[in-house]
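Complex shown without one protein chain; remaining protein chains in place.
This part shows chain A:
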Amino acid sequence: MDEPQRQRLHALLRVAQLRQLLLQRRLRKGGHGGGPAPRRACSARGRARRGRTDSNPVPQDGRPPSHPATRGQRAASTGRQEGQATQRPPSGAGGRRAAHARPVGEARQDAADARCLFVRGGACAVRATATFLTALSPLISLGLFVAPRTRAVPPSLPAREGLTPGAGRRCPAARPRGRALRLSSEGEPAGPSHPGHPAMAVFDTPQEAFGALRPACVQLTKAQTVENVAQLEARLAAVGAGALQELQEYVLFPLRFALKVPGPRRERVVQRVLQCLSAVLLGTRVRSPRLLRELLSELCSCLPAPHGAPAPAEELQLAAVRALLALMHSAQGDAIVALYQPSCLPLLGFAVSLLLGLAERERAKQIKLAALECLQVLLLQCECQEHRCLREEEAQRCGDLFASFLPGVSIALSRIIAGDVKQGHRTTVSAIRLFYQIVGLVMADEQLARVPKQKEKPSVEQSRIAELIVHRGPEWSRSTSEKLSLLLRKTVELSSVHSHWKVRLELVELVQHLLSNCRLSLVDSFTHLLKALVGLVNDENSEVQSRCNEVLRGIAEQQVIAQSRALADVLSENLHSLATALPRLMNSQDDTGKFSTLSLLLGYLKLLGPKVNVVLNSVSHLHRLSKALMQVLELDVTDVKIVEDRRWGCVGGYDPSGSVQHGVQKGRCQRKYFRFFTEEKIFQLLQQVCRVLGYYGNIYLLVDHFMGLYSESAVYRKQAAMVLNELIAGAAGVGVDVLQEREVSLSMDDLKGSIMSILEEYTDQANWYLVTSIDTEEVSHEQLSVPRSGLAALPGAASSSILPSPEQHITTRTMNSNVWQLCIQLEGVGCFAAVLGREFRLLLLSALYPVLEKAGDKTLLISETAQGTLVDICEACGYDSVQSLINENSDYLVNGISLNLRQLAHQPHAAQVLGTMLRHSDASLLPLVEDVIQDVLSALDQSYNDQASTFLGVLHSLMAALVQWFGLSCSKEHQQRQAAEGQSRTLSHIQQEITSQEVERFFLDYIKQKQIAEGNFSDSGDEEADEVSPLAKPEPSNCDTEGETPLPSHAQLAKDVMERCIHLLSDRNLRVRLKVLDVLELCVTVLHPHGNHLLPMAHRVWPALVTRLISDDPLAVLRAFKVLCTLAQKCGDFLRQRFSKDVLPKLTSSLLSQAAASARAGPVYNHTLAYKLQLAVLQGLGSLCEKLDMGESDLNKVADACLVYLSAKQPMKLQEAAQSVFRHLMRVDPDSTWLFLTEVCCPHPYEPPHASLQPVKLRGMGRQRNEFTDSILLLLEELQQRESAGAQRAPPP
């Protein structure tokens, strides 16, 4: 179409328009056919769309499958299929709502039409149409209609897009697609025709298009019916975009005309028209400002007015809104610029208010959304690429314009945001988005900065309009910001707890947007905004979380806070008030509330970032914050178990599973119980708070402050220690999660300096030696130490002065608290080690000793924590195991031990350390500690009456360790020896079984012996002397010779210890005596392989041991008897004489005297000490006899004493023990035992095998069954079995 032709066409159109107007005025009234209910069409369309999508999922014309069609085409094709579509209700609430609303909508029609504001036209008149047609006819006759080239319409349309409500956010994409279509339709030749569709023509030139469109336009102008509109739509679909642009106004004319037709509106037609209009607009661009204005106002007229008359059908509203949307999207360059002029303010305002009203009051989601979207576009906040960014001055002007809408818009939007949840999250989301966009535009800092102080004087002709324009001066911005602050607060409060995550996500965006645009103007609101943002960091939805983090990080990275003093002030103010409120909140909130409160605290700190330092420099802030932390972190110390849990391993004996490091896992930090919360994650938050403080804050200041709190009051001490630990971890950047790097990272030296001062404080006597138990033993030590260490200079004095005297009441609570205190401090040491890594090795000099001290503590919790700390230190300093840690640093430890041993008050601790070292290490430690063990022994020598029990503890663990380390060799030898013994014994058995010759020899021997015994030999006295001398002689000689062979060091130690034991065996304290006996037993075990040394020691021990055995507390007797058994095992016959002389008579007599008592006693007797003693003696006596290889008379004594216990009247256990004695006796001398037993009771008559032999007469024969019978029969049977078994084993000679 050439230029003159187009001009002509335009002119014609104009004429037609004018005529129409005239006609309208004349034909005021005119009917219109009320077509089918719009809803039906809608649903049919939905169906049709669905059908199409299903049937043609893949485009077959060679275009990319995703290539979309313009909306116009879509609309057209939808219209085409409308007829064949069956009724089917659309899914979704909107559809259902529409179904209900249908009759109402119809009823409303008339009224709606009547009150139409901008309607100047009425029904269509035939004549007008005719005129129009005649006007057009010359064009048609010109032959502009050219047969179109055929081409297929893209068959596959993503039908849900574009026209579905969901398209709201995607609509921006519609334009580029449309453009793509244009491109392709211009650049490509016609594609092959689609087999499934009738070939459709595409008209690329305006002439062709005109030809194609003209009939439809004419038809539509003639009669505004749905069918005509559909026809036009169908035609439009075939028109190329370029051509359509040319014919834009021409095509729009009948449509606009249809809208303006006077008289009551036919909603369906109007709706169709609007749809068609949208299609046209989407395919073209509106370049004329006038057209834009007119269309805008015409479309607005289709929208329901905010008040009064009932609204038209929803579909109609929707179509109108969409058309508006399409219009705004199609508006271009100058048109847009012209629209946003002060002169258009009323029109814009009208549109905005209509849309706002729609968004707010309309209940259909789709409409709400569309209205909001439309508003977005109208306020130039559409995200589509098409809308180029406003230039600065344009933005400024728009800002000025929109400032007048701001109150209305913001209030309405905040109402929508606050609306019912049922409106769906999308509505809320778009409302929030629009809200921040408009606020962000109008209140943008850069715009406000450019606003002149004084309002310009408007020129006269514009004065009325200009009055409407707001001057965004400082005054205005202040008051607006105040009002907005209220709205924002409400919005934030509501949406931060909104159930849908997308709303919360949008809130994050809101904060981000406002924070980046309105940092200055909205500073009052940032309290709430930041609060919301920070609070959402821990949102349950990960997307919100990550976005929130991103935003926070962005804020931090841009150093928004650092640069803006105002924001930093807001934050620090928030922090202050939160810190003030924290204790109260912690008291009143539940755990979730506490969690969010603390996340808030953490968020503020993180946001402040490096500014934390500035905040902390304010005394009041630091004070509040620290006090809040102190209160929140208060521990619950009521658990009694903590104090009760004792580590008995140390006291009772060597823990065989001594290699504790295997049992201790990393990160086994003891769970703490807090007064104000129970959840672990809250504690983790608090940890983070402290770490972030440490990360950003001035570590010297913080450490100093919290150290002050630490020493200020015992109430704060635990919390302060906890905080200090975390601070250091944070300062080192361990496990701290921050938004931005600190400016200067802390130097290792500074860190080390702080750590050293904290360590010093922790391990200070007053803080390290706390009362954690009321062990009578320990207290007595402390008590003892008080008068001695009253000297001010003694380091011990400090500790003793803070140790409450025993009379002072120490509650479990205090002790619990102390236990926790120590644990926290120990954890701190571990944490410091982790922080310093290998650098910590230098601090081991001072730190390792205290930790080991606590590892030996008797309170389970403390020792476990200390062991954990040891593991931490190992890891940090690069030691393989606790053992190597101890071994490699034994010099430090030994030094500490030896120095502490010099002070009475610290001797127990030193002893504990040594004990721990021994427990955790192996034999390789021995050479390293030998030195200090000598110190221990000499210290024991100096103060054996005071500290004996402490040192005995060490000696015990030492000896136990020695047994453990060197016991293997001892036991091996022992086993070998036993094996040898066993062999010889079986051999003897074998020999016994041999032949009559043996019997004969035995008999002869017997006679000889008997003669000797009867004194028939003259030199019997000599014999006796001989027997005694070999026993008596070796003793003194032994002592002399032993010293010559050098002892291995461990044996030498055992010997030294044993020597001390000799002195201590007669200590007046029973507990000490018992301990000594234990140690003695271990000494004997260690010394066992070195008989030359053991025997003289045994000799020296003997007198004291005997005293224990025969005249001491039963407990001691019991223990002593055990020692005796061990000693017998080791020394064997060396003790025989002494035993039979010194001990046995006493034992047997006590057994005999006690027998009566136990025979009479009831079941309670089993719990008495006497019983236990009896039992122990009976259990041990047998093996003792065996080991010592006792003589016959002694054996008889034993047998006599034990016989009474075979009685059935005795307690069962005692009977069994007595039986065991006889079993041992059987082994030593089966014959005499047999005889002894049969004397009491003999079950079998023994017939002599030959008459020449005298019949055997045993005293026990034929006795009545008595109390002994059962036991004895049992024993005899066993004996029988043993003998026969031995006979079987013996090889035949």
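Basically, a contact is a pair of C-beta atoms (placed from the backbone, for glycine too) under 8 Å apart; a residue touches a chain by one contact, two chains touch by 3 or more; residues count from 1.
In the analysis below, contacts and distances are computed from a predicted model.
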> Which protein name, taken from UniProt, belongs to the chain you can't see among "DNA polymerase DELTA SUBUNIT 2", "G protein subunit beta 1 like", "Probable U3 small nucleolar RNA-associated protein 7 isoform X2" or "Importin-13"?
Replying inline: "G protein subunit beta 1 like"
> Which one, A:543, A:931 or A:1267, makes contact with the chain that was left out?
Replying inline: A:931
> Out of A:845, A:1062, A:1115 or A:1274, which is the one that touches the chain we can't see?
Replying inline: A:845
> Per the definition of touch given earlier, which of A:299, A:894, A:926 or A:1080 contacts the omitted chain?
Replying inline: A:894
>> In the complete complex, the non-displayed chain touches which residues of chain A?
In response: 791, 793-794, 841-842, 845, 891-892, 894-895, 898-899, 902-903, 931, 938
